[in-house]
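This report concerns only the one structure given below.
Every protein chain except one is present and positioned as in the full complex.
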Amino acid sequence: MCMKKMIAVVAVALLGLAACGEADNAAVPGPSKTGKDVIGKAPVAAASDILPGSTMEKIKSRGELLVGGSLDAPLLSQQNPATGEVEGFDATMGKALAKYIIGEPKVKIVNSASETREALLANGTVDVVFQTYTITEERAKQVAFAGPYYTSGLTIAVKQGTSGIAKPEDLNGKKVIAGANTPAIPAIKKLAPQAEIVTFGSDPECLQALKQDRGVAYVQDETLLIAAAQKDPAIQIVTKPFTVDPYGIGLKHGDEQMKKFVNDWLGKIQADGTWQQIWKDSIGTVVQGDAPQPPKIGSVPGS
Amino acid sequence: MSVLLDHLPELWQGLVVTLQLTAASFLGAAVLGVVVTALRVSPVRVLRAIGTAYVETFQNLPLLVLLVLAFFGLPEIGVKAEPLTTAIVVISVYEAAYVGEALRSGVNSVSKGQGEAARAIGLTFTQSLRHVILPQALRTVVQPLGNIAIALIMNTALAGAVSIVELTTAAKNVNLVEAQPIPIFVGAGIAYALLAALVGLVTGRLERRLVILR
């Protein structure tokens, strides 16, 4: 039986390679149209809004918006290997902003390790950062934040059938999985100081580790866990989000002109339904229901 | 500097894990390496082929890939162990390829007459390897083995990828909290340098004691 499977695998592999993969399997990515239609309808700034000598004018004359982002954040900013396009909520927001400034959604994503975003903005390597960039007063000393444009929170997933974990405090004394360098680590340390944190480099690694009992719980952003739980029945979410992380659009510190411009844009796309459509095309594919109420611009200390 | 003192327990724990990984993996690599060498010089062609395949495979795969693959893949074929155990086994298996190569070049450096003499007085393959060839081979490979040990210490840093908090990961974690990279990483670097210096000292001593004065 194994042998048959093996042979099947090899045969499929050969056939697939020969046919250059025209399978319509779910795991086989094809060109995705996420974000295409919505960008078509997204607004473009009036010429008078692009003030002379401003950052916006510089971007427009360059013809490309440089965005600090990730390539490996599913639903938010994930590269589609089939097309090379970066897809998801953050990525599409970046494209919409590029269209607003330039008239075309021309974006170059600069993959930034999250520790260096402040530096990338300060030395002008990127114009904006869309990367689950939680607004904090601490960070606001080094960067300017437009937004918040989205609010998320951390939650806890366990393997199906695990009992005894219903709130963050229950993690005390247990082995807890978290992604390396994610906000989950300080949050666990604060709410469950006696938890033993084990870290892995990526979301699928954390999920695999959870399934292999390397830890009893996995703390991660709600969106990612919802997506995981939907794909894999072995994974179960046990709490409502227990943190509030308002994501901001990172800009160069002190660039008030750009900040106002981006906030105006954000207000416009929230009013005309573009924001909601971007949400539906990305996070909305795993979270049921309508798009949530977008957070109020400037409502968070530091924004 | 005070950062180092404030977080001394965590860093110390990291150093202890690094030491555990190093000691256990080097022991494992040494034992396995001897086996690999024996395979590579054995009379049976199949065994020689196995030895060669072993060295070829493990010298040509990045340790990081091996670690991640073993950590997540082995439980899927029914072999599950503690992360530390998995890391020790993987590093042992990986470094054994290098130890095997070093030992083999050591065996080749023993003059042919020694082997012939051993055989002439009626020793078997195993006996001549054990009593005549390997003891002499070991002398010439003390230095290369020392280098492998140092490389092994450096490589234990990769165990961080499979959730083991050894010295480098401990330093990174402390830096995430304190954001004072220079003292933290320099401190860790000094600890590694001291470990390597210790290895150098030991190999130097060994070499002096084992060297044959002709």
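Per-chain numbering from 1; labels A and B assigned in written order.
Here is the rule we use: a contact is a pair of C-beta atoms (placed from the backbone, for glycine too) under 8 Å apart; a residue touches a chain by one contact, two chains touch by 3 or more.
As a convention for this text, contacts and distances are computed from a predicted model.
Participant: There's a gap in the complex where one chain should be. From "DNA-binding transcriptional regulator YhcF (GntR family)", "4Fe-4S dicluster domain-containing protein", "Succinyl-CoA--3-ketoacid-CoA transferase" or "Amino acid ABC transporter permease", what does UniProt name that chain?
Facilitator: Going by UniProt, the chain not displayed is called "Amino acid ABC transporter permease".
Participant: Among A:204, A:254, A:273 or A:301, which one is in touch with the chain left out?
Facilitator: The missing chain is touched by A:204.
Participant: Among B:36, B:110, B:141 or B:165, which residue is in touch with the absent chain?
Facilitator: That would be B:110, which touches the missing chain.
Participant: Quick one: say which of B:15, B:29, B:63 or B:145 touches the chain that got left out.
Facilitator: Checking each option in B:15, B:29, B:63 or B:145, the one touching the absent chain turns out to be B:63.
Participant: Tell me which stretches of chain B touch the chain missing from the display.
Facilitator: 40-44, 46, 56-57, 59-66, 68-69, 72-73, 76-78, 107-108, 110, 112, 115-116, 118-119, 125, 128-129, 133, 150, 153-158, 160-161, 168, 171-172, 175, 179, 181-182, 185, 188-189, 192-193, 195-197
Participant: Touching the missing chain, which residues of chain A?
Facilitator: These residues touch the chain not displayed: 1-2, 5-6, 8-9, 12-17, 20-21, 23, 25-29, 70-74, 78-84, 110-111, 113, 115-116, 119-120, 123, 125, 201-205, 207-208, 231-232.
Assume only the chains that are shown with their structure count from here on.
Participant: Which integer distance in Å separates the CA centroid of chain A from that of chain B?
Facilitator: About 40 Å, centre to centre.
Participant: How about chain A: which of its residues touch chain B in the complex?
Facilitator: It comes out as residues 181, 185-186, 198-201, 205, 208-209, 212, 214.
Participant: Which of the residues in chain B end up touching chain A in this complex?
Facilitator: 68, 72, 75, 80, 83, 161-163, 176-177
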